[in-house]
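Of the protein chains in this complex, all but one are displayed in their positions.
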Amino acid sequence: MNFRHLIDYNDISGEDWAMLIDLANDIKKSPNRYTSECKTKVMATLFYEPSTRTQLSFQTAMLRLGGQVIGFSDPKNSSIAKGESLRDTIKIVSGYADITVIRNPIEGAAYAASLYSTVPVINAGDGSHLHPTQTMTDMYTIVREKGRYENLTIGFCGDLANGRTVHSLAKAFSYYKNNTLYFISTEALRLPQYIINLLSDSGNKIYIVDSLEEHIAAFDILYMTRIQRERFGSVEEYEAQSGIYILNSEKLKQAKDDLLIMHPLPKTDEISFEVDDDPRSKYFEQAENGLYIRMALILLLCENYGYKITPPVYPMPQRRFCSNARCISNHERYLPEKIKRSGSGSLCEYCENTVLN
Amino acid sequence: MNFRHLIDYNDISGEDWAMLIDLANDIKKSPNRYTSECKTKVMATLFYEPSTRTQLSFQTAMLRLGGQVIGFSDPKNSSIAKGESLRDTIKIVSGYADITVIRNPIEGAAYAASLYSTVPVINAGDGSHLHPTQTMTDMYTIVREKGRYENLTIGFCGDLANGRTVHSLAKAFSYYKNNTLYFISTEALRLPQYIINLLSDSGNKIYIVDSLEEHIAAFDILYMTRIQRERFGSVEEYEAQSGIYILNSEKLKQAKDDLLIMHPLPKTDEISFEVDDDPRSKYFEQAENGLYIRMALILLLCENYGYKITPPVYPMPQRRFCSNARCISNHERYLPEKIKRSGSGSLCEYCENTVLN
Partner (left out) sequence: MNFRHLIDYNDISGEDWAMLIDLANDIKKSPNRYTSECKTKVMATLFYEPSTRTQLSFQTAMLRLGGQVIGFSDPKNSSIAKGESLRDTIKIVSGYADITVIRNPIEGAAYAASLYSTVPVINAGDGSHLHPTQTMTDMYTIVREKGRYENLTIGFCGDLANGRTVHSLAKAFSYYKNNTLYFISTEALRLPQYIINLLSDSGNKIYIVDSLEEHIAAFDILYMTRIQRERFGSVEEYEAQSGIYILNSEKLKQAKDDLLIMHPLPKTDEISFEVDDDPRSKYFEQAENGLYIRMALILLLCENYGYKITPPVYPMPQRRFCSNARCISNHERYLPEKIKRSGSGSLCEYCENTVLN
């Protein structure tokens, strides 16, 4: 296994991903064989912002492996969260736990944590940047249901501008080819151009469209997301347009019999209640798959990296180097300068934004 | 065992109740025999309003059976609690847990949850409607201490108008007969008439009285409850009357030597401190009994229904059908119309209020 920390879904090699899928499948099939695999292990869940669902999923995963869980879920109640540097918190928690799950509203926080942790770190969301176990959940569900990541026609529908989930999943498909991807949204909620470029370069067909109804018949997979009311310019605009992006049984009449309907959940109005009972809807199974893929991840990290390492001593940074005000490097000023080459330019390794000159 | 979900104490048949009592007695006697009975099981505690004591009792029960616990306790911190339908939350949690305990301020919420859950659901309080494990705790304590549910003289004292605990316990006695029940309160805090009718019809003697002191000598059981200061018309009224309903050692001088003093706890001023040390006071043991009866309940549900079921597909409701604004059917609009016959009329199955025409 080639990663000690899971910060980004793209850290996972094809070989490791195949191993994770196999393990998750076996756990789903024979959960009773895994009930003591992490016995005597303790996982810390450091949630600097509340995310009940994600935390429940990680907690359940560890408990079902026979391990135990400590942590906090509310920054206001946490003396750990205020005043103390992230580095100090991580060093102390490393003394308590065998594996750490971190969620933090600041971009790059999980990567920063991994620099100082003596135990494996899993990123459970760093602001609007990454949420790799959600992407793992989605990719795992797709391969279970469709058996492949190529030659698929996929519709992404809803708020494509702001959804971290869709961005990550779309980026994951840039590693595969011969897919036809429809991005369905209002003009204001289009997918960012850099992701469109990434996908086009990788040998997938891309269509940017307005209507769900016109294209639904072509889809193997339909990935729905929430549109928050406040994303529309006015209430009138919301009422006029939101219906176009609501999935109901009427629209589904034109869809394929083996369409796979996905949603990262929670959902509200964007899927009509009756669609839940359509056998093509797999979003609740998708949520359950998230449990099994997290169990597989935790188990492999504990098995392969179940010992403490001493992180290196990093030099203090000489200057601000990241252009992004929400980057952890601009909040925790001791963090070492970390810059990576990316195509034509340089990116901050914490948050993947452009660096300052 | 004839119930998969525990929503209402009255769901329990006499046979099942006898089995629960036997099991609770054995757990209390030999707790070490039960420390692995629910090993590998996970219980979800979904507390949409905080109730530390109830949650602690359920958590301890599951942990002492060797199981594990996930959940949330504060709606404000819970992304699960906002926006998402109860149905969605239950479906997702069913993918994580083997048994679910739910507390919700909306009446009928636990019953609604049970319609969509693939695992057993226990009602830990649905607004002012039901709290069946409290009633189980009370009934279990009575049978342990008195050995019977008939030929008892019982005083209920305090706020009888608003106390869900007293209502449920009194209703439970409508299944037995030859008891003499005293309801002691101020005029404003009388027991609701429908419960009085229920009890009279069932062959028990009912007395509605003002004074604790005058009747205490007759009691086999005295069930005390809190009177909240704001239930009185004025501070003067409170100070004039509250003393009448305070149990102290002076009043206890007239009571039987084997009086059983109960209280659902927490208590404040309604029982003088010195009464705690009277051997007739059993409210702390009552609280501990609550642990054993909950252990018995969880164990039997996990043993008998430790597999997942697929709930049926329910039709969407055609109209509002319940007259109660605090009924879950008026908050979660997809819930199917559920109406049951009750004597002369029809009642909403969620909250047991009258239905709309």
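Read from first to last, the chains carry the letters A and B; within each, the first residue is number 1.
In this section, a contact is a pair of C-beta atoms (placed from the backbone, for glycine too) under 8 Å apart; a residue touches a chain by one contact, two chains touch by 3 or more.
If you're wondering where the values come from, they're calculated on a predicted model, not measured in any experiment.
If you put the hidden chain back, the residue from A:D88, A:E239, A:D258 or A:D277 that touches it is A:D88. Checked against the full complex, the one of B:M19, B:A161 or B:A287 touching the unshown chain is B:A287. Although one chain is hidden here, its contacts on chain B can still be listed: residues 32, 35, 50-53, 56-57, 59-60, 63-64, 73-74, 265-268, 273-274, 276-277, 284-285, 287-288, 291.
With the whole complex as reference, residues 39-40, 42, 44, 68, 70-72, 77-81, 83-85, 87-88, 91-93, 95-97, 313, 316, 334 of chain A touch the missing chain.
The working rule: only the chains that are shown with their structure count from here on.
The distance from the centre of chain A to the centre of chain B, with each centre set as the mean of the Cα atoms, comes to 41 Å.
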